[in-house]
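A single protein chain has been omitted from the complex, and every remaining protein chain is retained in its original position.
Note that the chains take the letters A and B in the order they are written out, and that residue 1 is the start of every chain.
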Amino acid sequence: MSALVIQSLINGVLMGGIYALYSAGFSLIFGVMGVVNIAHGDLLMLGAFLTYWMFVGLGLDPFLTLPFSLLGLFVLGYLMQRLAIHRVVGAPPIMSYILTFGTHLMISNLALVAWTADPRTVTTAYSGAHLAIAGLTVPWVKLITFLISLAVVGALYLLLHHSQMGRAIQATSQDREMARLSGIKVDRVYALTFGLGAAITGLAGSLVVAFRDVDPGMGLPYTIIAFCVVVLGGMGYIPGALVGGLILGVTGSVCTLLFTPGWSVAITFFLLYLMLLLRPAGIMGKGIVE
Amino acid sequence: MKFRRAGIFLLTLALALTLGLAAPAAAAQEFTFGCAVPLTGLFGKDGQLVRDAYTFWMETINAKGGIAGKYRVRIIFYDDQSDPQTSAKLVERLVTQDKVDLLLGGFGSSQVMAASAAAERHKFPYLSGGASSNKLYDRGFKYYFGTLGKATEEVRGCVDVFTAVKPKPKTVAIVGANIPFTAESCKGFKEYAEKSGLKVVHFELFPISLKDYNTMLLKAKAKRPDVLLVGSHLAVAMRVVKAMKEIDFNPKGVAFSYGPTVPTFVQELKADADYVFAASEWTPNLPYSGPVFGSARQFNQAYRQRFNRFPDYVEAASAAAAVVQQVAIEQLGLKPRVSPADRVRLMEKLHQIDLMTFYGSVHFGKSGANRAHPPVAVQVQKGQLVNVYPAKWAEKPPIYPMPAWNKR
Partner (left out) sequence: MNAGGRRSLYLGLAAAAALAALPAAGPAYYLQLLTIVFYWIGLAACWNLMCGYTGYIDFGSAAYTGIGAYVAGLLMLRLGLPLMAAAPLAGLGAGLVALAVGWPTLRLRGAYFAIATFALAEALMQVCEEWSGLTEGGVGITIPQRLAELSYYWLYLGLAGLVVGLTWWVEHHKHGYGLKAIHQDEQAAAQVGVNTHLVKLQTYVTSAFFIGILGALEGSRLGYFKPDDVFNVHITIKMVIMSLLGGMGTVLGPVIGASFLQLVEDFLGARFLNYYLVIIGAIIVGVIIFLPRGIAGSLGQRLGWRPWRRR
């Protein structure tokens, strides 16, 4: 029995890392620009498909495609910000909901026309391979994803707090006008931030396709989970994504074991609700409240 | 200035919308069929399969000059977004606005429930090859017909195949997604497993939105079942296979209610797809043949030529539904601009019809549910779907027990 509990904890922690990875970009974009990006899951989907097509077309290993999805999605995010999102920066977050919802419809349905609704996944020689210790299994791909997730959240944190660019981003997110007056090119900072957020999300997508099926319509549920994770951890507080992800992942997994998968979802969401009531600035108390 | 920009935007919008105005003109000598299928949303993939099947039927029949050799067929397709409200609305649109002669059925239990209720109100026969929830037949509808068997019976082949293997398994675990077709499949699994003397050691339904399959399957693994039976559709089946490998779950056999028969399953999972069983209503090697498409094998080959892939049994069932309706039209000698009285006659005819087709026998009887087909099971062997049950039609014997993941 106890082995089962430990195994479910492992599954939950790995899942939490994955949640954190695909939520970090969402948190960054919200924290800096106050933009709730409903097209977030679609950026994830694009990263996943980039990897998928490079794998199918060129036989490239999914891990080797990571730089391409980072770069590709960075460019896309940069352009998205410049072409559309900049219109709603500074407006109430609700304006960004609807603008990015329109973007979501465009991206996902264009992708549907281009790639059909087939669920796709990357199956390599090492798919499903796992580390086996004392009857416990740790799938390699998920373990690596988890480590990458830790690295990404750590790197983002360092970038924001200990670099020139990070200080510019921080200054801009705190007071746009002051930042502009002190010589920071605010539009450029925003475009860079959005590009960076999109890049991490694309990276997450590239990893997701290695252990789960993806399809053009997959985006919205991922956006919603990312939203939950980020709010739980505290909006705009990057390490919060990791905390929020782990809470959701572990609760989900352990409750699945102890009750049923259905009750586990109910309990997880109810718990999320209670935590928000008790800690309205995220579980760490460090999120933006408004 | 700002006002002008907004004005230009609205003008362009209005212009673009008007350009889209191309009123479809119905030719007198053709039958117009209307069909609302999910092309986006949860069932986007399945809806596309159904659309392909009807398109294939339309092209085949038009190449022969049309229904009864002289009336060409046209189909109006709409996307119901996997949403029942939209599905019902589109059927209303097809009937009252587009004034189609007849309807073709959609996909998915909720959508078909709503759409067929709209069809019933307008007294339009509604034949579906893409829904098999038992609830469809509990309503006492006169105009609803389904070529697929009921969900609980459709999965029978999947259980029966395990009574024919040696050593005979003793225990089964059953898991499935908690949506109508898959939940009812699980009910069917349980019923037939118990009838066949298999002990059900684990039974659990999970939400379709479940993210992590590993822990859910871990519980099944802990019960050490000989066989795992899964109530699934395509994506769920793929997730289960991936998770089984990750947690090193090695039952002696695994079977799915739906999924592996869609070519995408093998294409995406490659060697990991091997050895899984699937229920099927139809396989191309069955000795069935009938009007329009000839034999099951001929249908299979022609379909391959047209779409560059083999058809799945839902596509066969959908095409068969179109064929049966067509044969009934021909037997009654109906002509385009089908009148309300004609549709009543067509409904009565469909209740009586007993027809052999490439898909097998079709006989709806009073309830509208097709006569149960003999249960069939297929298995993925070296990347090919082969019929393994029953023995008289089996192309190859079933491979059982399946090798453990680390021995492949």
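The rule is simple: a residue touches a chain if its C-beta (ideal position, glycine included) is under 8 Å from a C-beta of that chain, and two chains touch if they have at least 3 such contacts.
All values reported here derive from a predicted model rather than from experimental measurement.
The missing chain, though absent from the display, is touched by one residue of B:133, B:250, B:300 or B:387; that residue is B:133.
The chain omitted from view is touched by exactly one of A:71, A:105 or A:159, namely A:105.
Here the missing chain is touched by one residue of B:114, B:127, B:148 or B:347, and it is B:114.
Across A:5, A:58, A:75 or A:94, the single residue that touches the chain missing here is A:94. Residue-level contact of chain A with the missing chain is found at 30, 36, 84, 87-88, 91-95, 97-99, 101-110, 113, 224, 227-228, 231-232, 235, 260, 262-263, 265-267, 269-270, 272-273, 276-277, 280-281, 289-290.
Touch with the hidden chain on the side of chain B covers residues 3, 5-6, 9, 13, 16-17, 20-22, 39-40, 77-79, 83-85, 88-89, 92-93, 96-97, 109-110, 113-114, 117, 121, 133, 135, 138-139, 177-180, 183-184, 205, 207-208.
The rule we apply is simple: only the chains that are shown with their structure count from here on.
Between the CA-based centres of chain A and chain B the separation comes to 35 Å, rounded to the whole angstrom. By the touch rule above, chain A contacts chain B in their complex via residues 4, 7-8, 11-12, 15, 109, 112, 116-121, 123, 127-128, 130, 132, 137, 139, 142, 211-213, 215, 217, 221, 225, 249, 252-254, 256-257, 260-262, 265.
Every residue of chain B that touches chain A in the complex is listed here, in rising order: 39-42, 44-45, 47-48, 178, 204-207, 209-212, 214-216, 218-219, 222, 234-235, 238-239, 242, 245-248, 264, 268-272, 405.
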